[in-house]
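Selected chains only, in their assembly positions.
Lettered A and B in written order, each chain numbered from 1.
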Amino acid sequence: MKVFIDKDYHALSERAAGIMLSEMTRDRRVNVSITAGASPVGVYERVIKALGGANEGAKATAFDNVHYYNFDEIDIPGEERGVTRKALDEGFFDKARIPEERIHTLTCKNWQSHQAAVEAAGGLDFMLLGMGGDGHFCGNMPGETRFAEHIYKIQVKPEYPWYEAFLQMKITPTPTFFVTMGAAAIMKVRRLVMIVNGEGKAAVVKRFFESRVTEEFPSSVLKLHPNFTLILDRDAARLL
Amino acid sequence: MKVFIDKDYHALSERAAGIMLSEMTRDRRVNVSITAGASPVGVYERVIKALGGANEGAKATAFDNVHYYNFDEIDIPGEERGVTRKALDEGFFDKARIPEERIHTLTCKNWQSHQAAVEAAGGLDFMLLGMGGDGHFCGNMPGETRFAEHIYKIQVKPEYPWYEAFLQMKITPTPTFFVTMGAAAIMKVRRLVMIVNGEGKAAVVKRFFESRVTEEFPSSVLKLHPNFTLILDRDAARLL
């Protein structure tokens, strides 16, 4: 684990975007898995700009080797795209004009075959992820997660920190389960970058450093990944 | 995790030796970490033969690129070499005539700097390991291990399955602690092969497949390694 404490959100975003772009710069297919949510907005802003600006006169092709994956999903009944995919569309794919054939969406329908599809494409090269206030990462919830799983179903429970936000989406009927990549799948990703910012995360960051590796505190397993970079801003690192 | 069930100890040894030799065949330094004990005798027999027989007329140099590491150690008071190193000398190093400059011994004296030394040499490429009847691997004991550790000290306790054998060595004064590579260090090894043979291991093998990833059953963490091969003989696989 490599840890950086950057002075603010701007610096954190700069650092994470630099690594993401570097990993995308290869003369072969690159598979990246990215997170939705508020934390990566600054990263995506920079990456979207770089995607548009690369190779003057060849804008559309410079990063055409990059394929994109989500790592968890809640399906919306009657709609083709779920909660995560929609958030990624809005936050990244639409702005970066990523064509559909380079987006490989994990859903509550394809979850049993998705890991095989990822591996048939050479595996994931890079993942950008965040940490929940309860220590969850991807959809791996405290106590519910099974580290040995690759991709699995998990029940929606009222005790999850995102449950309120989830209810406010007014999805009908309310989904009862979602899908996520588990720790076994994440350990196969060649490079992980986790960004955590803001005072609201200071307590969970402290807990992360102190916690034993246990399914009760899912993010703890990331300490075992051989190529994991944790980027904090000063606010998130306040209790260290 | 890739699992093989071979028909007997001979076939298991053949398979593991083939992988070990393949990993040693590179045009660069290769760092391998190997286990003492009874299980690998058949593997070492084959590897020792290959080391002696490679390149007729150039026997001494064909695998000179390979460096060796142990992964745990109990020091013997007043002696330079500990329990593990002596067992490896007898089981492998002496027979294969590995010169001292290519053996990098972890001891109860150098354990705090050893991980840095491993990494300064490019990290471990390959590790051959076994599983204890209680689910321990290397010196990572149930309940005592901390997965997040790289190399750490652990107390000798009477409840360990090897305690009787340990007392019979009549080391005076009786060592109170030993050192081992922990899960965080093992997750950085590029390729792991674990061999488990014999009916006596059937119960722990069954437990391995059923267990959640937990420090109470240390080997469970190996399910998270991205390049892990488990080779069983039929006896060890009897309860699957």
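Everything below uses one rule, namely that contacts are C-beta pairs under 8 Å (C-beta built on N, C-alpha and C of every residue); 3 or more make two chains touch, one makes a residue touch a chain.
Only a predicted model underlies this, so the values are computations on that prediction, with no experimental measurement involved.
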Homomeric complex, total chain copies (2 given): 4
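Criterion: only the chains that are shown with their structure count from here on.
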Chain centre separation in whole Å, for chain B relative to chain A (CA means): 35
Touching residues (chain side chain A, partner chain B) in the complex: 146-148, 183-184, 187-188, 212-215, 220-221, 223-226
